[in-house]
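Only one protein chain is missing from this complex, and each of the others stays in its spot.
Each chain carries a letter (A, B and C) given by its place in the written order, and its residues are counted from 1.
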């Protein structure tokens, strides 16, 4: 498949109807409605399914642990697995991911260990993993800021001649920030090898998309930057995977950025401290819960005879094991060293900061505080 | 005429070819190429011409005075008169204008006295006029910031039920700022009665549009906000006037915002301290000097027998008189009271600030400085 | 919270949380002045992430209280235009760190418009910011931004430490023709107390002596007032008499009240959560020293957050000033008298 839009002169508006490869019923969309985009192969689809099952279980487990007070907060991505997993599996190891607070399951699927991902939500350190090792930036909280980091890194790679690409997630609400615009625009001018995946889950905390923008859809922004824009069914992991793969391939070969809007829904509260009953109908939520991306793919795989009870059970077991391991990890008290607070602010030691560190060390000694 | 785009679902991309009503040769564009937009009436065209002549002379005079050191800086709008005057004459007295540093001739055409306009460039006070009196905001320096003020004021008027509209100028370079995006987006959601006039003079100081954005044209941004966008020949004052008038009328009747890109060229240096030879070919400048908006309209008016030598001379004389008056004003030393520096920071007096004022008063008395 | 507008007296007679007091202040202002409008992220049906605007959209309608797009520069920038047209907008920044995208609009316009226009255009805008830590917030949710705003001429910066002040100060801020940065100590939102105070409430530009003492003047504001009071309690056990000042107004600074106290005690310390270097406490220390040098028996001390980014939740207790740390700092003074 190819995303054939090459020059800005020929870029038009995306189709209003989001691209779908597999219907909700699990049947494949007719080839002529697939806009030249092929269904990913069987192995890929199975792997997408497996990873979504694991991610769902993981997310459910974290949510449960949060309710038990093990984490101070956790923004769930339940129901958004297609966008998250479809994007990450489309990436290569050398590619870079720039996630937000919402994208823990994407980071998990990138291979970052659980306790490192949840470090920030549990509260032992802001970012728990080594971004260089996993080619995965810290989960950004200040909205849309990470999109610019992503463009910068992508541009650096291009300047160095490295054939890698970058993917970044951005929420529907975050697209209203000035930084989102600047990121799209810089990416366009600099032909940055980047794919912007807009996770349009239709809410920014309590604010519905209709109060966020008057645009027909967010993918309509792309044309204003001379960038191809795509509108994808964000609950169809096959479509997400196919379009993101193609966009990443374009990026790696120097054809520049792509904006992909995944239309989905935030079925959970914004975080555990949110109260969605104040601002939306639970009937909408129920509707979208039924549009579950995992079940949709399962229906297809089953109908094609690719997924039987046994395989399904083995995936569930795998997910269960991962969840148990994670629970054990999180139930262990994190090792905390208050003095580490002073260690990473600068590369060069500052005497005045040293004084502050020593003062804290004195307090800790006085209190006989346990330090690891 | 009407700008018939009513719902965002039907908004498409603007024509690549900018709308033109009068050709460079002075002939009228054939009706079928006018996209349903009528030529303004004879009186209007003559008034547009007269005000452009006055504005050009005024601008030339200020530039000359700047060279003589009477002003610390002055950004000329020479060659951009069609966008400036076309917009301002399309406005009603109750409408509000939000100009930038580049738009002194627009402010002048709004009726603000010369010495009040030039206050900031001469350096006696940042903004010399009463914005409320002239319904004209201070000329904004921080790029794109004023577009948000304009949206806010327009929305306030809408909330109060006042049938007014707001126009704001924004440079091509300034459209890259986050604030430009936020202004477009807020205006769209809030259905603000506002017209954004993008003065695309193809340069942001030394940076050409091609390094500013990869978009086909800036008006392509509009669709991403569900706002109608227009691409207009910014050297055709008839087209600017007609489109801005229609957009303001839409705004006043509650149909929301419009983005209008005027394609023009900055024939002068950015300001008197700029050196364009470092970054552009003078042959381009010559080309655009020949596309003079005033001469274009004159050719039309003459060919229609609406403008003879005598009338032309009378306009020139009027412009000359205004320029002379302005020179006299600017040659007079401005009245400066250093203590006024402390008068306007807050409504409520602050004792500590009073101390600082008294200290300066003491210094001035000691030096016997003349104070007005 | 009733849906009726209550009189200030009624409000002040009941024990209220600070959240409810702030809500009442906005409710009363909305009822009183049709030019008051409120908008920001999630301030509508949700009532804000801290529920401070709870019920206001329901009771005053979407034309008065509404959810804006998610863009802080846009929120503040449009508020400027609204104020130019006679509105009195109250906008909310969800947390200090999320006011930073609006920094240019606040510093280059909100603060400067009146001066720029020679007093012709005032901007009666209130920018509400839930400030500081103490709630175990994840990164970016616990900043204290006061030093940025107080260094910016043209801004009025105030912060209440209790429900009664929250009500009266927010009312006054909304009535002010100058723009006000209104810092709400988020750790105190659920602090409940009678908002009844004897007499007229203190104007928002005045500091309050919230506990009298003779040996030390402890200067605090917002979330550190409670810490200062706890310190004074502890000190009393050791026969050290601490006078506690709640600044209330950070800009302007109430030199009169603070100066009078310091001249009595001869010793002063200032407490805040923000980093020490270039923090608000530097101004407090510098100006007390300038004005009262020969009354000072010892240097003005600053007990503040460390010069590091605000820590992750499980570590914030090592960062925030606490009574023990404050008393220890005071003990470093020479106490030869």
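Definition applied: a residue touches a chain if its C-beta (ideal position, glycine included) is under 8 Å from a C-beta of that chain, and two chains touch if they have at least 3 such contacts.
What you see is a predicted model; the values in this text were computed from it and never measured.
Checked against the full complex, the candidates C:100, C:189, C:221 or C:318 give a single residue touching the omitted chain, namely C:100.
Contact with the undisplayed chain is limited, among A:145, A:175, A:235 or A:272, to A:145.
Only one of the listed residues, C:53, C:150 or C:249, touches the absent chain: C:150. Contact with the undisplayed chain is limited, among A:154, A:227, A:262 or A:298, to A:154. If you put the hidden chain back, the residue from B:177, B:261 or B:292 that touches it is B:177. Looking at chain A, the residues touching the absent chain are 125-127, 130-132, 137-138, 142, 145, 147-157, 159-160, 178-179, 182-183, 185-186, 189, 340, 343-348, 350-352. By the touch definition given at the top, chain C reaches the unshown chain through residues 73, 97, 100-101, 103-104, 107-108, 111-112, 115-116, 139-140, 147-148, 150-154, 251, 253, 274-275, 277-283, 285-287, 289-290, 293, 298-302, 306-309. Touching the omitted chain from chain B are residues 72-73, 101, 119-126, 141-143, 173-174, 176-179, 204-207, 211-213, 273, 275, 278-279, 334, 336, 338, 341-342, 345, 350, 352-353, 356, 360, 363.
Operating definition for what follows: only the chains that are shown with their structure count from here on.
The chain with its Cα centroid farthest from the Cα centroid of chain A is B.
In whole angstrom, the spacing between the mean C-alpha positions of chain A and chain B is 43.
Chain C has its Cα centroid 40 Å from the Cα centroid of chain B. Chain centres here are Cα means. That of chain A falls 36 Å from that of chain C.
Among the residues of chain B, those touching two or more other chains are numbered 178-179, 182, 185, 189.
Multi-chain contact residues of chain C (touching two or more other chains) are listed as 68-69, 71, 73-74, 101.
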